[in-house]
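A single protein chain has been omitted from the complex, and every remaining protein chain is retained in its original position.
Let's look at chain A:
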Amino acid sequence: MAMAALRREGRRLAPLISPQSITAVRSSLISQEQAPLGLRSISTQIVRNRMKSVKNIQKITKAMKMVAASKLRAIQVKAENSRGLWQPFTALLGDTASVDVKKNVIVTVSSDKGLCGGINSTSVKTSKALKKLTAGPEKETKYVVLGEKAKAQLVRDSKKDIELSITELQKNPLNYTQVSVLADDILKNVEYDALRIVFNKFQSVVSFLPTVATVLSPEAVEKEAESGGKLGELDSYEIEGGETKSEVLQNLGEFQFSCVLFNAVMENACSEQGARMSAMDSSSRNAGDMLDRLTLTYNRTRQASITTELIEIISGASALQG
């Protein structure tokens, strides 16, 4: 494109310049553009390379945004359907976030892949703050980490506090069976009085709220029921089925944990796709802006080099004539 413009300029100036100088000019211009020497044309080559790479990045991020949008559509339906699952448990057992127990286990839900904005950092920040909140004499707080990103951040300063870490959750599409097996694993291997699940609740495509859902162990439920407060009305409920009340309460606690964890994992997956969509969108917009700026610089540099060549030619020609 630049060569064609130069040829046009050369043809216009033909009457002024003798044939030998035209070829000389053309060859000197070619050598100047390709060789990265000399002050004038060094920037056009480099700017052109930058423009190519920025354009590629824009295409890639646009494609990633489309992929995230389609994944979000699929998983949003499932997440909204799973929202009814935890409501009966909270209606029965209340929201016991402010409970005071000895053994706290914080289950942090995060994503495996990156490029999803700040949601994993907010989850980790909330988990660390919760640990500080529930710390105290004779109390201990441990982590169970779901997802690579939170593990990478938490391993840095709380490596000994991580009991269990699970990755590659989304290799197969999320379903309840997988999550209930996971919940079973956690319940068997970790001692707890209260489980606090930290995740990002999907409110809309641009808004994700860090949320903490609390599940108490059966012993903690008994203690809270005796001491009154939120669970005081639990004694008024008749228990049907099972041998003893404690057996039913244990099954209830385990079922509650798997249901709440399922909803948490679904919501977090939704938030991940939504955050990735907006991150990739802003990234491609940024790349577009950068491309515009680079195009302006490129044109300016190109025109400046043409003008300089013309000045040289004309001054050379006038020196020959005059």
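Just so it is clear, contacts are C-beta pairs under 8 Å (C-beta built on N, C-alpha and C of every residue); 3 or more make two chains touch, one makes a residue touch a chain; residues count from 1.
Convention: contacts and distances are computed from a predicted model.
Hidden chain, UniProt protein name from the list "ATP synthase subunit delta', mitochondrial", "Glutathione S-transferase omega", "Actin related protein 2/3 complex, subunit 3" or "Cell cycle control protein": "ATP synthase subunit delta', mitochondrial".
Within the whole complex, the absent chain has one touching residue among A:I119, A:V198 or A:I313, and that is A:V198. Contact with the chain that does not appear here is found for just one residue of A:N56, A:Q87, A:Q303 or A:S318, A:Q87. For chain A, the list of residues touching the undisplayed chain reads 78, 80-92, 94-95, 97-98, 125-126, 129, 132-133, 176, 180, 198, 201, 203-204, 209-214, 236-242, 248, 251-252, 255, 259, 262.
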